[in-house]
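Note that this complex is displayed minus one protein chain, with the remaining chains in position.
Right after this comes chain A.
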């Protein structure tokens, strides 16, 4: 006669085995410590977003405006900036020496922020 205790034990053993075999690293990877998982996902997402945002601004600055085909990017480029960039481009070609192209300094906030961060990287 099988007692309820034995049945309960068997269920437990099966459950644990099922859990462990099912959880071969990959599947269990996302199944523990929800807060840490969320932090991981969110930080990854934010990192990606910050990088893409920076890249979008950087590209809008660097690339010649007439080749920017996407509406979103075009909207970001103000006429004054375009003039600046043109000057920067001609300066770049003219100044092939070691000195920094003067146009680069006029790139505005983003470059300044970059320099700020960089000065922290290389004190």
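Here are some notes:
Following the convention adopted for this analysis, a contact is a pair of C-beta atoms (placed from the backbone, for glycine too) under 8 Å apart; a residue touches a chain by one contact, two chains touch by 3 or more; residues count from 1.
Quick note on the criterion: contacts and distances are computed from a predicted model.
Of "Secretin receptor", "GH10162p", "Coiled-coil domain-containing protein 84" or "Iron-sulfur cluster assembly protein", only "Secretin receptor" is the UniProt protein name of the chain excluded from the display. One chain is missing from the display, and on chain A it is touched by residues 5, 8, 12, 16, 19, 22, 25, 27-52, 54-56, 59, 61-64, 67, 70, 72-73, 92-93, 96, 98, 104, 113-114, 116-118, 120-123.
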